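Here it is: the structure, laid out below.
For this depiction, one protein chain was excluded, whereas all remaining protein chains were kept in their positions.
Right, chain A next:
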């Protein structure tokens, strides 16, 4: 199957089971290289489960079974030849709660490049750390205290540190699972601004419960319901003129 140029990750007929319970049913979605794609839907609709299939995070969950084709640049990520550690470097992830390592700010960012052998020497490593922290919009706030613990930062700073950590290994795709749900509005705005800055450099897929956030940060929106993909389209269309009744009821707050 030919992959369109703009499609970075392509998921075709994906089914996911947790034991006997089917969490995702026949979902096909392509993610563009230059887009931020938002996955929205009520709790339990499968959006996070689907996100986690994109870098095989479900592998770590006992009883989870994934079927279907998911390709990154045309390469099947569930192929036995796929190096999962390598895959997760190429497809980075940022979680709901910031989870910095209990190490220094510097080490948090340096860890990935070091284990992946991305730096030949210390100055190069320092350069990667600075570049990553700058891209994550955190450098100016932490440059004088790189040796302090990452856990000493504020919640919003910790989340940007986690984004810097994901960026440090030079990923192609960044997955974000409700990255702002634990943050205050100002920290949220900074993350959203950061997503805007990162757009184009990385393909970004974000799961969010905040409809306004999906509208603000994404160019494409996919609405999930009961494990199925109900509607996928340009964000501006989904929020002004959704095609499906279920999408409309959900985004206008008439759900259920």
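FYI, contacts are C-beta pairs under 8 Å (C-beta built on N, C-alpha and C of every residue); 3 or more make two chains touch, one makes a residue touch a chain; residues count from 1.
Going forward, contacts and distances are computed from a predicted model.
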Taking the list "Phosphate-specific transport system accessory protein PhoU", "Sarcosine oxidase subunit delta", "NifU-like protein" or "Cell envelope biogenesis protein LolA", the UniProt entry for the undisplayed chain gives the protein name "Phosphate-specific transport system accessory protein PhoU"
Of A:46, A:113 or A:242, the residue in touch with the unshown chain: A:242
Where A:102, A:185 or A:253 are the choices, the one touching the absent chain is A:253
Spell out the interface residues on chain A facing the chain that's missing from view. 211-212, 215, 239-242, 247-249, 251-256
